[in-house]
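One protein chain is absent from this view; the other protein chains keep their places.
On to chain A.
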Amino acid sequence: MGCYLSTSNKVQKPGYEEPNVLASETPFTVSEVEALYELYKKLSNSIIEDGLIHREEFQLALFRNKNKRNLFADRIFDLFDLKRNGVIEFGEFVRSLGIFHPNAALEDKTAFAFRLYDLRQTGYIEREELKEMVLALLHESDLMLSDDMIEAIVDKTFGDADTKGDGRIDQDEWKAFVSKHPSLIKNMTLPYLKDITLAFPSFIVRTEVEDSEV
């Protein structure tokens, strides 16, 4: 088996997709997609060597600890796992990271953040969800605030964002709120993606890009 794999370039790993196709659907160039594949191989074989990113592998990469569950990291994993089959495949990895590209559309970043914070996927960010996330952050940062103060902070923000006053933030309200506070989607841009080819240059040798495609 191993012998067969190593002698043929054509055998594709599960979930693998053509870099050309992924480049055409994302802000990445073919070279960047190939560089991301070098990263993907590393991440997807760190615990279970099956070429797919499992939740533990995602946690290991983010926190240096495979067992550390975190509300927000869980949400990101679930959003990356477009097929909802419990693993992040290469195509899902590249398409999702495309949203984090500095050149990606702000609308995509805003929409991604909305889905992220819509913890129970009801199509709305509810007050309870906002409070749950604030509590999680205060807990992980070791910040102590009285219940009254937490309620006040949540009330204030919710009041500002829920302009229709129906007790939940819908996508339009979210868009308006983000355009007033652009720093809210700061996390949706990763400067690292700009020089990804320099970070994982081993693709230079392995590239399958024909000169005619340039």
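By definition in this document, contacts are C-beta pairs under 8 Å (C-beta built on N, C-alpha and C of every residue); 3 or more make two chains touch, one makes a residue touch a chain; residues count from 1.
Everything that follows uses one rule, which is that contacts and distances are computed from a predicted model.
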| item | value |
| --- | --- |
| Among "Proteasome subunit beta", "Centromere protein M", "Mitochondrial intermembrane space import and assembly protein 40-B" or "non-specific serine/threonine protein kinase", UniProt-listed name of the chain not shown | "non-specific serine/threonine protein kinase" |
| Residues belonging to chain A that touch the chain removed from view | 23, 29-32, 34, 39, 43, 61-64, 70-76, 100, 103, 116-117, 130, 133-134, 136-138, 140-145, 149, 152-154, 156-158, 160-161, 177, 181, 183-184, 186-187, 189-199, 201-205, 207-211, 213-214 |
